[in-house]
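Yeah, one chain of the complex is gone here, protein chain that is, but the others are all in their spots.
By letter and in written order, the chains are A and B; residue numbering begins at 1 in each of them.
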Amino acid sequence: MGAGFCFSKENMHGRLACRLVKEFNSGEKGQLNHFNEELLNEVAKECSENFLVLQSLIRKMQEEGLDFQTTRNADHYGALINHLSLIRNKRCLLAYVYNRAEMIQNLAWTVGLRLFELPEEIQEKLSHPEKEYFKKHSSALESYMSKVDLDLNVDMVPPKDPYIKVRVLDDVGEGIVVSDKAANFARHSMHFLKRTDAELYISRGLMEELTG
Amino acid sequence: MAGQSDPHISLFSPQEIEFMAEDELVEIVPNIRMDPLNFISGDFGPFFPQIPAKVPLWLAVALKKRGKCTIRPPQWMSIENLTHVLEGEREDQGAFQAVPFHYIEISRLLFDHARDDIPDIYMVRSLIEDIRDVRLHKVETNLEKFSATSAVKISHLSAMEVNVVRPFVVRSLQAFYKHDNPVVMADLDSSSDIQPQVRQPQVPRNAQRQPLKRR
């Protein structure tokens, strides 16, 4: 890689978009990162720039009386490169949003259907539209579950006993009523709960299952 | 129910494999009288004290936990049979002995819930653990021999054994297939110095997408 071969990478077409995608991929596997609105906007801005250059090059060719369908001059290749960059940037942006949306859907299935049930550090990572997406996905899921009259988000592990023993790990909050009783879920207290009631608290990390 | 499975690496969780094993039938000897049970999977019972009956393992365990029956360990869990199987496994490094498809899960469930119903439980348990370890080691040795997508056929693997190696095997075979597939590179001869104007850069992708059915 000779030194003269390199180019200033920050300026290069598609560089920022690549950074955005890499950022999604960084960190621990399966973990959500902060929504990077700033970088996303910069990539979107680059898309607009690509589009403007593309337009101006085509206009220039038209003004010169050239048939831009057949002419293969520097303006043609410039327009082509800008077009390809635009498409590439779009793919990166969509992939970023799409893959995050998948993880957000997954939160509804494994952690909870309400936004306030998600740990704060997760909520902070979502953009406003992502929060809306989460809410709407959850409510669609809820109305579907009420139509089929089944809780689809429980028994993620094949069920065994209907009741399990749990220990409270964190302040669950007062006045929590699980289906058959209202208990005082103080931290470190132990309870015998219906499996389906306990499951979501465990996956949220608020309780742990005790065995033996 | 598939909540634990990871779709990306095609793996069932061991709990899910265990769940499937719970449908296997075992013989129980009830100590109560009970009407027949009509399930989607079939009808079981009626039950009479001291009269053996066949039920799914999950039901056997549930009754056993409540002290309503004893479970008869399956035939293959005898010391004679297990010793024979273990010897066979050790002697023949190339092949696997025929064992029940769910032997790991069934034995684990019985050891957990019906230890008093299994004669010589310590011996039985250690034999099964030995068999399992020898077999898992053999599986690994088998995997080391992979070098391309020639035929891969390993008979008599059990559900849990297959599941443990599945994610790795599937991915490796895909990689071997991808790199060993002449189709991928086939058109290079004809086109290396010809203008590639009309040729679409689609060849490798299409090739990869062919299902892995060449066995």
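Heads up, the rule we're going with is that a residue touches a chain if its C-beta (ideal position, glycine included) is under 8 Å from a C-beta of that chain, and two chains touch if they have at least 3 such contacts.
The rule is short, and it goes like this: contacts and distances are computed from a predicted model.
For the omitted chain of this complex, the UniProt record lists the protein as "DNA replication complex GINS protein PSF3", which is one of "Ribosome biogenesis protein WDR12 homolog", "Trafficking protein particle complex subunit 2-like protein", "DNA replication complex GINS protein PSF3" or "Acetyl-CoA acyltransferase 1". As for the chain not pictured, it touches subunit A at residues 1, 4-8, 11-14, 18, 21-22, 24-25, 28, 30-32, 53-54, 56-58, 68-70, 72, 74-85, 87-88, 90-92, 94-95, 98-99, 103, 106-107, 110-111, 119, 121-122, 157, 160, 164, 170, 198-199, 202-205, 208-211.
Interface with the hidden chain, as seen from subunit B, comprises residues 9, 11, 13-15, 18, 108, 112, 140, 143-144, 146-148, 160, 163-168, 171-172, 175-176, 178-180, 184-185, 187-189, 191-193, 195-205, 208-209.
Just so it is clear, only the chains that are shown with their structure count from here on.
The geometric centre of subunit A is 35 Å away from that of subunit B, both derived from CA atoms. The touching residues of subunit A, counted against subunit B in their complex, run 109-110, 155-158.
If you check the complex, the residues on subunit B that touch subunit A are 1, 3-4, 13, 15-16, 18-19.
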